[in-house]
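Only one protein chain is missing; all other protein chains are in place.
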Amino acid sequence: MKTIHPSFLSVVSLTAIRYLFILSWVAFFSMGAAAKSSKPIIIAVSTEPSTLDGQAVIDRNSRVASGNIFESLLDRNARGQIVSSLAEGYSSINENTWRFRLRKNIKFHNGEPFNGEAAANSVNRIIDKAFKTQRSSYLEKIKGAKAVDEYTVDVMTDGVNTVLPVQMTQLIMVPPKAARDRSFGVNPVGTGPYKFVAWDRGREIRLAANESYWGQKPSVKEFSVRIIPDAQTQIAALQAGEIDLVLDLLPEQAKLAPKFISVPATEFSYIGFNAHKKEMADPRVRIAMNLAVDKVTLAKSLYQAHGRPMDAQHLAKGMLGYNPNIKPFPYDPARAKQLLKEAGYGNGMDLVLHAPIGRYLKGEETSEFVAAQLKEVGIRVKVQLHEWNAYRKLGRISGTEANAFDLKYGWNSNEWFDASRIVSHITCDGTSSKICNKWVDELMDRAIKTMDQKARDKLYQEVWATLNKDPHAIYLLQQNLIYGLAKRLEWQPRLDDEVRVATMRVATE
Amino acid sequence: MNYGSLPAFTLRRLRDGLVVLFLVTLIIFVLGHVVGDPAEVMAPVDASEQEIARIRQQLGLDRPFGEQFVSYFGSLVQGDFGQSLWQDRPALTVVNEALPATVLLTVVGLILAGLGGSFLGMLAGARPESRLDQGANLLSIVALSVPNFWLGLLLIVIFAVELRLVPTSGFTGWQSLILPAGTLGMIHGARIFQLVRSATFEEITKPYALVARSKGLPERFILWKHILRNTAVIMATTVGWEYVRMMGGAAFAIEVVFAWPGIGQLMIQAASRQDFPVLQAAVIVAGAFVIVTNAAVDLFYRYLDTRIHPG
Partner (left out) sequence: MANSAAATGTITGEHSADGGTTARWRQWLTSWGLLIWVGYLLAIGLFAMTGSDLAPYDPTAQQVLARLLPPFSASSRGFHWLGTDPLGRDMLSSMIAGARLTLFIAVVSTFAGMAVGVALGMMAGYYGGLVDRLVMRLTELQTAMPMFLVAIFFLTVMGPKVINVIIILPALVWPAFASLVRAETMRLRNCLFVEAAVASGCTERSILWAHILPNLASRIAVLAVIEVGHVMLAEAGLSFLGIGVQPPQTTWGLLIAKGRPYLAVAWWLAIMPGLMLGLTVLALNLLSRRLATASGAAA
């Protein structure tokens, strides 16, 4: 019969393992403690950017990184007003040309000088059809640019384009030589307050402060953009102190964050009509649908007050073209039913509402909510969900085609703070438009040609007054963006959705 | 299936494995290229019919089926699975980056399942109809009846949300491994438990065990030495089968629930983005794992069989 005598070797190895185990625990925790104070700021995003070339992409996840590396000729301040950035000033010298005076002695992160040639090159690069930027809808009517001298550049427009300054707040400046390189997307170089350090694929993108930045040096010296696809994981990491900032929290999750800030965004949710369809040709029908939806309850319950009914226009106070006399359509189902009867739809109608999956916060739920409310007044709505690309394709089918959509849920963003941004949705041949109102077309056309901003403002106000009687959508909410912050992060988000790390500070304990 | 002698068996089994792998790639190819339309998927949203046709020509999709498959298979063998549509990198690279996380999760889960299931299985089998046996057996049936992703969610609610003992999801250090590996361990351990239990019971009723008991030798001695040896085969092969099950899809739902950055989560993300090259690569790589493990377990079983029953 054998009894097991623990051999000397096994005792030693067991003890060694035990101590190694304890040691690693200690190391783990001490590392954690030491690193906490000097840890870089970490911002979570849910999708990895496909490229860091700031000119190529427009989605928010990419801009969290590229928005801190690159800059444009003009910028906006925290209140949304246009201010100078890489350009000191500008003026329009004739109908088709704007002249920008550039700031002197600025270098790109790789040493290339920022000058007229770089600026002109940046403009020409992004508008080139072969470049295939996702920002093309922001670049309409820009024809080209040429350097006049070392610190002056002219931008040419296709006819009168009064919103060129607005467009230039988002036209990113890139270094001519580096941008020609195929690897520019994984090795971005800009003029901004942060330099690109490394891209750990699938994990994070690391950036460090630009010590030779021309403007105010940022307080946070290092930050990373970490890819965490799952919302739960993001919150968990925030709660555990592993990351510092989470974007786009669900309203119910806001209270789970150590700190949260909810800001009204430049995002307007709506249900777009296809006014070319027989049922919705009559404006009374569309007004009825606006009256049938209880937007106040929508904001208070689904969005837990992180959002408010928009004033029946895709603008908020402070934006150019905002009409202060227009208020949200009230919730009046009785009147809605009456209008429907007057229009000849006393027995209601059957429509399909299309919405994208997983794209807009609570989009699916809002669609179902609206469908239920419309049913109350006799409009039987079926909700159909689509994958994002399929949804976009559907939206582009011309309104007069048989397979065009009836109703479509979406969000419209207006980071231009300017009514002209929505032109493609409300003009007769706008690419996303499903409505044709001749007077609106006339007004929009006049407005884009008017250089006098006050006159333009009046014209847009009238556009919205007109649309109030001939609505192009069910106007839902101006949505909030909810940010979750770690205790140590001090930051006030901007009114547009740009995440500028240069304005962040770490609270010292 | 009687394949004859061991070397002959090995060869034939390996051949079978390759055949299955080939079939899988064929099916994937047929589904992806013939049934689906890669040109339309890759084209930008507002592309015209002519642009789509041009892309089709560029990709060589207008060539005859046989020719396409040959060139496709040829590139696969060389390791070229195409470019990811979403990340603009080789699809195989994307998959390889996700692989270690999956391997870590499944191996740890398998160890937990194997150890827990075997240990409990032997205890239960040695004391049939006891409270331990009945309780553990019922628990195993329950574990195999519930959806594994649901069990994961339940554990998250209890241990991460309410008790705050571990992180809810993601791969953020060793604590985040506990719940996902534990979930896999419970469910796959349940099946291992059942098979080891019945094997142990069979051993207990065999003459040598009864004789040994009647001789009055301490029970534990018999249990651990003889029964262990005889049930080791069952344990090993069952563990192998459970790994096959894990890599065949069970582990991937767990990955999604716990946001574990492995192949499973990659597959679902690629599917939602219609990134076919990456999806194909992930399915083929995971499939290869399954097929190889399957063949390995078969060979191992056969090898042990010839050892125990020579000739």
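A and B are the chain letters, set down in written order, and residue numbers restart from 1 in every chain.
In this text, contacts are C-beta pairs under 8 Å (C-beta built on N, C-alpha and C of every residue); 3 or more make two chains touch, one makes a residue touch a chain.
Predicted, not measured: the structure shown is a model, and the values here were computed from it.
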**Asked** Of B:L11, B:I111, B:V146 or B:V211, which residue touches the hidden chain?
**Response** B:V146
**Asked** Which residue, A:W199, A:F369 or A:Y391, contacts the hidden chain when the whole complex is considered?
**Response** A:F369
**Asked** At which residues does chain A meet the chain that is not included here?
**Response** 231-232, 235, 250, 252-253, 256, 297-298, 301-302, 362, 364-365, 368-369, 372, 382-385
**Where the missing chain touches chain B, by residue** = 1, 16-17, 19-20, 23-24, 27-28, 31-32, 35-36, 128-129, 137, 141-142, 144-150, 153-154, 156-157, 161, 168, 191, 194-195, 197-198, 201, 241, 244-245, 247-250, 252-253, 256-257, 267-268, 271-272, 274, 276, 279-280, 283, 286-287, 290-291, 294
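By our rule, only the chains that are shown with their structure count from here on.
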**Message:** So in the complex, the part of chain A that touches chain B is made up of which residues?
**Reply:** 28, 48, 50-51, 132, 185, 201-202, 228-230, 232-233, 235-237, 240, 242, 358, 387, 389, 392-393, 396
**Message:** For the complex, give me every residue of chain B touching chain A.
**Reply:** 44-46, 86-89, 94, 97-98, 160, 167-170, 172-173, 259, 261, 265, 269, 272, 274
